[in-house]
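What you see is the complex with one protein chain gone and the rest in place.
Then we have subunit A:
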Amino acid sequence: MQTPPSLTDAITVSNLRKTYRIREGGSWRGKTRDIVALDGISFSVPKGQIAGFIGPNGAGKSTAIKILSGILRPTSGEVQVNGLVPWTNRIAHVARIGVVFGQRTQLWWDLSVAEGLALLRDIYGVEPERFARNRARLADALDLGGIMDQSVRQLSLGQRMRAEIAASLIHDPDILILDEPTIGLDAPSKLAVRAFVHELCRDRGTTVLLTTHDMHDIEALAERVIVIGHGRILADSPFEDLRTTTLSERILELDFHDTPPELTLPAGAHETAREPHSLTITFDPHQIPAPALVAHVGHLPGLDDLRISRPSIDEIITRFYADHAA
């Protein structure tokens, strides 16, 4: 019952299930209970795509990532990554993927970045020439020049994460799995990581699977977002589609130099907040287009300023989770 390996899909997952058996009470004779972490998920990722994998804590993302990395064996279901089944061909499989767990470190605390990369060269059997080329390219793209000879324990979180990403790519993996790569990073570091991943995908055709709680990572990088909750796939679409189907409304904010006047609004728009000098109106652009609404309120006495905005990506995703009780 093997699915034939696709020439265009880097990752195919079908009907993947994982059940954890946990012992309650912690005693020898305690009862066991099954927890369903993945309840039959299916998806595929074509070569060269950046797919975002999101979901609330405990949704099953990490379980799925671990199965795809080959470090966890599922209860049932089929997975092929680069045409290999991760948990049966572990050694061949892991030689062709790169993984970054944002909350763990794969470099050696006591060694310098350069020494750590050299160890990885030996572990992955990267030829000296290819290693020198990759090391130079990664050092340049990730701005590692100044920290190559520093020991990993001395690096800041942002520096360390850039070194971690270099470490995961020294052997030219076809697939890069990033598990919360921007966690705890400051804004410039986040931007640097995002720009690098974007270039990696564009220039080298690396397939990237990204999990994150930072929706700006998703917005900046992912062509596609897979939302997981309760061990199931709740949505699998380009992010814009998620916005349209979940929270397409817009927000109009009006500032007044006096108390805002009472006003009657056209269908599709309603007042959502009133402050001493401002008014917030939420509207559905399909029912009342923004220009018409602006024309409607534009002549109000005492109006100083107005702004139109879309709900933030965090609001959209919060709404989506709430709608699906995820």
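Note that in this section a residue touches a chain if its C-beta (ideal position, glycine included) is under 8 Å from a C-beta of that chain, and two chains touch if they have at least 3 such contacts; residues count from 1.
Rule of thumb we're sticking to: contacts and distances are computed from a predicted model.
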Omitted chain (choose from "HAAS domain-containing protein", "Sarcosine oxidase subunit beta", "Pyruvate formate lyase activating enzyme" or "ABC transporter permease") - UniProt protein name: "ABC transporter permease"
Sole residue of A:V36, A:A92 or A:L191 that reaches the chain not shown, by the stated touch rule: A:A92
From A:R73, A:R153, A:R204 or A:H257, residue that would touch the chain that is not displayed: A:R73
Per the touch definition above, residue among A:V36, A:V85 or A:L119 touching the missing chain: A:L119
Hidden partner chain, touching residue among A:T12, A:T105 or A:N134: A:T105
Contact set of subunit A toward the excluded chain (per top definition): 20, 62, 65-66, 69-73, 90-92, 94-95, 97, 99, 101, 103-106, 108, 110-111, 119, 122-125, 179-180
